[in-house]
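Removed: one protein chain of the complex. Kept in place: all other protein chains.
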Amino acid sequence: MTRTSPLPLAVRAFREPQCLTGLTPAEWQLLLRQCSKANLDARLYYLLRQRGELAAIPPQARELLEWVHVIAERHAQAVHWEVRQILAALRGTRGPLILLKGAAYTTAQLPSGLGRLYSDIDILVDEALLPDVETALMLHGWHATHHDAYDQRYYREWMHELPPMQHIHRQTAIDVHHAILPRTAPAHPDPQQLRAGAVAVPGMDGVYVLAPEDMVLHSATHLFFDGECDHGLRDLVDLDALLRHFSGRPGFWEGLATRAVQLQLTRPLFYALRYTERLLGTPLPPQAAAAREVGRPNPVLLALMDRLYQRALMPVHASCDDRWSGTARFMIYLRGNWLRMPPLLLARHLFHKAFLSPKDKAASEAETELDRP
Amino acid sequence: MLTVAHLTRAELGARLARDGIVLQTGGFLVHLHSSVPALADGIALMYRDYPLHPPGAFAHFRLTLHRPASLRRWYRPQVHMRFDGEALFKPLPLAHAFPMLEWGLNWCVANRAHRYLMIHAAVLERGGRAVILPAPPGSGKSTLCAALAYRGWRLLSDELTLIRPEDGLIEPVPRPVSLKNASIDVMRSYLADSDHAVFTVPVDTTLKGLVAHLRAPADAVARSSESARPAWIVFPRYQAGAPSTLEALPPAHTHMDLAKNAFNYSLLGARGFDMLADMVGNARGYRYTYSKLDEAIAVFDQLAAQP
Partner (left out) sequence: MWRLMPGLALRYRTWDNETYVLYNNLSGDTHLTDAAAIEVLELLRQSPAAARSLLSALQLDDTPDSLAQLDSLLAELRGQALIESTPAC
């Protein structure tokens, strides 16, 4: 992938972190704004901490990173608690609790979980058990959102999940998936195989995550099939972290190649390995080539995709967000015995109520649901 | 140090519209970019004594306030505010530009500066000790704060009480005191004898009535790097006709009530708990009901006289 312009700072930060201590304050300002947009600022904090370089950057930059570090710590605490609550709620249903994506990384304490901020817990269940799971969650305080009939259909029939549910007290959100790709997607990775390969999280009885190869494939799938939303760089950074972490495991690359074929995910795996290596310099051993090549597209398509992803993976202003707006995004960690004020609710109550109205409809919906003492 | 006062109004407006300005309030640098004249007017008046940094200086927050290039430009004109490039709130009528800025600045700090434990409270200092006045809107906190700020107390903030984790001291961020409706006239007459009490022209916000701002005393702005130790926590309540009543509050209840008024207590977790408990243990908590400002000032004078 050729570039005529230099890589954005946010990409350079993760590709060649040794450059960080040499950045000027002006560059730091720009880097922090890019990382904030890309939801990578907390990640950057941990990267610097790991390298022991927090003291070596401009104090104003360190200050801003400290602010987001506070959020990241509380977020992790909240995820652990939330997973415990979900486990307790689903104890009566058959089937293991399998965590996906961010919640999986955080709970399994993977490097990809450090500084990763997200608003929903994603779980994978057997489609046949969906009604039981939904009932169990409702009994334990989660309630349905997206009451609109169209939305309900969208999620249940066309996507691969229940409409997101929100807990009535904690205002946390759970997404219950029965597959990792919608029925309309070009590939159909068999959820039964994914569930069968799930591994237990040490020290957390009853909690599972996908097998390492499947975790990588799921992350690749999420990035390359979910084209609408702008979380490309963040997902690539996830992939890079996962690959580096699992690369040393005996048989990992061979397993990855085999699994990609089994799950019909060879194309996303090709792109994942191609772009992590090119953009972030992910070290790929010789065995990785076999895993990658199976999914290689024809040269014309490849050239087109290279150009597309060159744009898509750069940190840009988010034109679309998760379900919850930017400021409500981190709701997961905040409820505590009536003492929490989500940022937008805060604006309402504490700064001349109703003077500043939230722009985002989803956020203001969330807000009216939260309107309690 | 270059302050806003060093620029002519024309120069201020030009800089704000061109590259923006970097204004310092307390320990925060905010990059402001705006082409709205009413905003430049408000900044010239209310931020006269505040330091200005070069436009490229490292800013904690970036706010832009602009008029949209649309039909709304001329018919019921509006102002849009963006935080770090994101439009998070609906636009307001153009006349509300300065109040919008003030809310925006409060919002930035309260939602981001999580190094501090942040309480939604006014805070003022006297003799090195700080009194914290937490209160939901409508309790008369702002009126009381405005009065105290001009009657022997140094304003640290009218909305944002920032507690430092390393030493438990209050970090000042003095800014214009916001006043609503009746309290605007109350304060105008209360401070009629003071040349330094400067008010913005009240803005009719329809929803919330009249809103005006009172400039922070120059001394408070000049001393905004001087922290203070929290010594009193007073929950004020204005009640027409009520006798001045100061009632001691048990520490545990003070802790819980303060937590309910904090922006990020829950976010700070165990550290927030410890910081709050430490502060409560070293301060005296009260509930205070009043109807006459003069009586209130006297009560606070007595607090200041405590050993």
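For clarity, chains are labelled A and B in written order, and residue numbers in each chain start from 1.
Everything below uses one rule, namely that contacts are C-beta pairs under 8 Å (C-beta built on N, C-alpha and C of every residue); 3 or more make two chains touch, one makes a residue touch a chain.
What you see is a predicted model; the values in this text were computed from it and never measured.
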Touching partners, among the displayed chains, of the absent chain: A, B
Residue of B:Gly85, B:Pro243 or B:Gly281 touching the missing chain in the full complex: B:Gly281
Per the touch definition above, residue among B:Val201, B:Ala242, B:Ala270 or B:Ala298 touching the missing chain: B:Ala270
Listed residues B:Ile21, B:Val203, B:Ala259 or B:Ala296, member touching the removed chain: B:Ala259
Contacting the left-out chain in the complete assembly, out of A:Leu48, A:Ala78, A:Ala291 or A:Met305: A:Ala78
Contact footprint on chain B, counting only the chain that is left out: 250-253, 255-256, 259, 265-266, 269-270, 273-274, 277, 280-281
Residue numbers in chain A that touch the chain omitted from display: 74, 77-78, 80-81, 84, 333, 335-337, 339
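As a convention for this text, only the chains that are shown with their structure count from here on.
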Chain A-chain B separation of Cα centroids, rounded to whole Å: 37
Touching residues on chain B, where the partner in the complex is chain A: 29, 56, 58-60, 62, 84-90, 92, 99-100, 103, 106-107, 110-115, 120, 136-137, 159, 178, 180, 205, 207-208, 211, 259-260, 262-269
Sites on chain A touched by chain B in the complex: 25-26, 28-29, 33, 36-37, 58, 60-61, 63-64, 66-68, 70-71, 73-74, 77, 317, 325-327, 333-336, 338-341, 343-344, 346-347, 349-360
